[in-house]
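Got a structure here, written out as structure tokens. Questions coming.
Shown here: the complex without one of its protein chains, the others still in place.
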Amino acid sequence: MSLHAPVPPSSGVGDVDARCRWLAQRFDAVRGRSAALAAPISAEDAMVQSMEDASPSKWHLAHTTWFFERFVLADGGPYTPFDPAWDYLFNSYYQSAGPMHARPQRGVLSRPTLAQVSDYRDAIETRMRARLQGGDLDTRLLDIVELGLQHEQQHQELLLTDIKHAFFSNPLHPAYRDDLPHAGGSTAALSWIARQESIFKVGHAAWPGDAGFAYDNESPRHRVLVPAHALASRPVSNAEFLAFIEDGGYRTAGAWLSAGWDTVRARGWTRPLYWNEACEAEFTLGGWRALDPEAPVCHLSYYEADAFARWAGARLPTEFEWEQAAVSLPVDGNFVDSGRLHPSAPANASTGLQQMFGDVWEWTSSAYTAYPGYRPWPGTLGEYNGKFMDAQWVLRGGSCATSADHARASYRNFFPSDARWQFAGLRLAKDSA
Amino acid sequence: MSLHAPVPPSSGVGDVDARCRWLAQRFDAVRGRSAALAAPISAEDAMVQSMEDASPSKWHLAHTTWFFERFVLADGGPYTPFDPAWDYLFNSYYQSAGPMHARPQRGVLSRPTLAQVSDYRDAIETRMRARLQGGDLDTRLLDIVELGLQHEQQHQELLLTDIKHAFFSNPLHPAYRDDLPHAGGSTAALSWIARQESIFKVGHAAWPGDAGFAYDNESPRHRVLVPAHALASRPVSNAEFLAFIEDGGYRTAGAWLSAGWDTVRARGWTRPLYWNEACEAEFTLGGWRALDPEAPVCHLSYYEADAFARWAGARLPTEFEWEQAAVSLPVDGNFVDSGRLHPSAPANASTGLQQMFGDVWEWTSSAYTAYPGYRPWPGTLGEYNGKFMDAQWVLRGGSCATSADHARASYRNFFPSDARWQFAGLRLAKDSA
Amino acid sequence: MSLHAPVPPSSGVGDVDARCRWLAQRFDAVRGRSAALAAPISAEDAMVQSMEDASPSKWHLAHTTWFFERFVLADGGPYTPFDPAWDYLFNSYYQSAGPMHARPQRGVLSRPTLAQVSDYRDAIETRMRARLQGGDLDTRLLDIVELGLQHEQQHQELLLTDIKHAFFSNPLHPAYRDDLPHAGGSTAALSWIARQESIFKVGHAAWPGDAGFAYDNESPRHRVLVPAHALASRPVSNAEFLAFIEDGGYRTAGAWLSAGWDTVRARGWTRPLYWNEACEAEFTLGGWRALDPEAPVCHLSYYEADAFARWAGARLPTEFEWEQAAVSLPVDGNFVDSGRLHPSAPANASTGLQQMFGDVWEWTSSAYTAYPGYRPWPGTLGEYNGKFMDAQWVLRGGSCATSADHARASYRNFFPSDARWQFAGLRLAKDSA
Partner (left out) sequence: MSLHAPVPPSSGVGDVDARCRWLAQRFDAVRGRSAALAAPISAEDAMVQSMEDASPSKWHLAHTTWFFERFVLADGGPYTPFDPAWDYLFNSYYQSAGPMHARPQRGVLSRPTLAQVSDYRDAIETRMRARLQGGDLDTRLLDIVELGLQHEQQHQELLLTDIKHAFFSNPLHPAYRDDLPHAGGSTAALSWIARQESIFKVGHAAWPGDAGFAYDNESPRHRVLVPAHALASRPVSNAEFLAFIEDGGYRTAGAWLSAGWDTVRARGWTRPLYWNEACEAEFTLGGWRALDPEAPVCHLSYYEADAFARWAGARLPTEFEWEQAAVSLPVDGNFVDSGRLHPSAPANASTGLQQMFGDVWEWTSSAYTAYPGYRPWPGTLGEYNGKFMDAQWVLRGGSCATSADHARASYRNFFPSDARWQFAGLRLAKDSA
């Protein structure tokens, strides 16, 4: 797992050949990880769409491949697609790339088969490798290759959260893998890290450019005034969240946003998504497990995270407070690379800042909106991020299902207030007196 | 295909051993047909639930097996189920048999796998054969075996209509089989068979009893007064239905029931379910085919059948008019046994009564209600038919997806007014002057 | 209240002038009753649409007036409408009379005001009286006048059931009238009136014709075979229905139709619509009242009536069984004319056939379908009844909200299975051994 990964050969500088080689290597690594993550998933499992927000594994595997085919291979001159009918099937949401199959209907796609999708992956990989080795990809296309790999890493995380939901939706509750390691660890008492008001430069220099990859929504890097505040040393634990439940947290309106309380009642929420009714076990990618009181609480909606924070006399941090604390830390933690696929208490309990990266995405109190001076990428890829800046909240830090080399301090994940199926928890913050 | 199949050894008479042997033979035949019908369906195809009304093929295969396990094998003494968790999964709607998996969620069941379901079928078949050969099944249980085979035949038809809908829902429109025979044939001009008012005994003697199998909803056999009327010699053809479309049938409220017209507008109906927009081709289990103007029109809702009849200056027949005409005919026609799996014009055009059996289910103007003196079967199996006597219409005659030895003149199929995915068409009737 | 009302001067025979005079007199009586029923309803009350199935009182008052304007006054030559914009507002469902205001939006019509609608009623009444006195209405238009009065009587009943629902929807639960008389009465033990199989002529001669008014759906009069059966001497009482509740009737699936049980659970039904939670009081047009155990149970859906009958070891009668028993009785009972506006136990308990007319509409087991030879009225008025022959059940006998001279033995009311806001109860029937 990458600690302080060196900035890769960038689009803005130096040797195109070196970048090609680096991208070819990375292409193999990322594509290989998708294959590895999909390995425990049968052709049947790969069909399940257990809710509209989730997609079948097979669709993730095909869509990430389509991305390379549509935006790299088919770019420019004449191109013979692998199958012309698939463009419609595996376009996710790019209106300017043509019409698309309805998202809630992804589960009906028994064809193409998983084997055909696997062949598709092989064929496109072959073509991509040829292009990467052929040296005829210009800087713009190399950028798209790099983006396509980041894109695939996002879908790797979704593949895991979606298959977890799929298996939970099956009354048999099968495990994704039976051999997942259990991590012990323990947490220290929560402490507060205080910081004075300051002007801080948040965000990431626009990519492509000199500074390595970032999504368009992370730029431009810009100055913000961060008020005095204190940040909790670690995420909220299962034991702490249990106290909220035992205090009637889900039974009284007091701590909840108005729409949150409506949601609690309409859907009958009484605990985090994957907990059993007794609040003693939780469903994991390794099946049912006893709830570890020391591990970070997970699979909360924004509504639950926000209500817990209010109940606890605290609040969620802003994304700027979070980034300011994270920017100087190594991007290190319980990522997908650890192979645990579940949040866990840290190996070494400490009262210093812990678990900022990995384990659970941390809901922030920042709505997902544009940074001042934000410009979407040009063309169709401008639909990647900007058009979703509406009624969502920013999450930070990555999770146990995120690739380590996909995470960074400026990374802005986003989900609407009622989304629970991501590996999402929270860290408390407080205003300074 | 069975012409005048001899009444099998009945529950009410004679030799239990003979009945056992006959049932064992029939068990193999019916179960074998399910396997044959499922053969072209991959594990992935068998997962698809393209709408709430339809079920995945795998579910049909498992549920029909569960029926034997639950109602025959597990009846009485101690029994070790194949898998105790599956009782919940494969109960369809028997409230008195315990809680059940939600119908709209059948598509999430990647587990058990198709292979496991296949093993399940094998295992239960082995146990069933042992019981049938062992001679320890009493008359009541032999009755349930017989019912279970009829039940499986119903699901064979649903398996075909559901997979057709599943494949049509996939933008790739795969064919169920590529080798389906095309049937030529031609229709004669429609003629009218008139009949005077009469008292007619409709229905079937209650089963179990002396008279062979029938569902509880077909009994008791009872006298009804059938008014003078005339019945069309054959079903409405594609060409005739096309004239309705070309006359603006789907564009004006005139001929429609009120809720039918609302449905036409809300769902944007402009033609039968599987026709292409140009009304020149239709999607079949063999893929897209040119529309045969002579073949019976198919995949109509009650609303469409009723509106067509009104537009044509006629009406739908009552189920009694239909049965009276059918009762003396051989149960002969284009059933699933023909292997065509699509309605077709008859081999020999005639102005006599044609195609009463097979090809398309014929919507009648009879609401699906209880016959006078109707008694549901005792116990859990009493939920089989009676509790659906609400807001549905009776269809008669069987279709190209029905087994010949499952059809009979007294058979009452039923669907709600907007159901289009069955092989359903219509035959006209007229009041006599 | 009318006992054996003499057949009025009919469209088919005799003196047009006499018919005109009779209709003019009846016009005043019926229109006057609408005004009297609307008297306790303020302009604000007359606005409420408490559910999609119900209409505001004001709308009923205007629509019944529009009926005369549109189908009588505006028929034929040039006509200056009272307000041309109102045609759109007060057309209910006549597609062939032009577009119409959406039914669920009737509650937004603060304009025209109730005062304007009252002026509208006055103005159209003046014009109608002039035409009726002028002697220029031909037989066809006189028929429509007669129909319009029957139509208005139907809406008088709906006005009462809709305002009852409106007041119940208001947490203050105001009474429609504070001065409604309470009727005592008592019921005898239920007895069974048995009848042998017979051929019976049901229905009513087509109107217009010699035999007085009937809706098109009651004709043609035709022969049916009614099987041997027994009919309960009186409707089911509140006390009897309470026993069903106390036996867990609403808590177990056993007695319910499948869709009925789904409805019970989805809507949380535990008792008839207007009963309080303790099942000790019911909401009436006179406000809350103690439940009279002897009075007929009321405000049941078909689902509840059917489930009760099954639980009681009986069934609902067919509409033919009902009509055969009713046809020789005087059309006498607790109609709207009694001024009670609530079902009550009969003044004289008896084990003979009681309360066939008035008190509560009686759900039958007959689906609402066309009689053999049924022809809708010609033209736009053909939309009156026929297009609703889908997924509804027939109710017979009239209720405490029906006009006595609107009821008759052949009258077929119809509502879908889940409708509860009508004055609907049930009478049991049984198959004969």
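Per-chain numbering from 1; labels A, B and C assigned in written order.
We take it that contacts are C-beta pairs under 8 Å (C-beta built on N, C-alpha and C of every residue); 3 or more make two chains touch, one makes a residue touch a chain.
From a predicted model like this one, the values you see are computed outputs, not experimental measurements.
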Please identify which of the visible chains the hidden chain touches across the whole complex. A, C
Please identify which residue in A:166, A:206 or A:224 touches the non-displayed chain. A:224
Which listed residue (C:114, C:259 or C:367) would be found touching the missing chain in the intact complex? C:114
Determine which one of A:257, A:279 or A:349 touches the chain that has been left out. A:257
When the complex is taken as a whole, what residues of chain A touch the one chain not shown? 93, 95-96, 197, 199, 222-225, 227, 229, 253-254, 256-261, 302-303, 315, 318, 365-367, 369-370, 372-373, 383, 387-391, 416-417, 431
Kindly note down the residues of chain C that lie in touch with the hidden chain. 42-50, 85, 88-89, 101, 105, 107-114, 166, 169-172, 174
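Throughout what follows, only the chains that are shown with their structure count from here on.
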Chain whose Cα centroid lies at the greatest distance from that of chain A: C
Gap in Å, rounded to a whole number, between the CA centres of chain C and chain A: 61
Multi-partner residues of chain A (at least 2 other chains): none
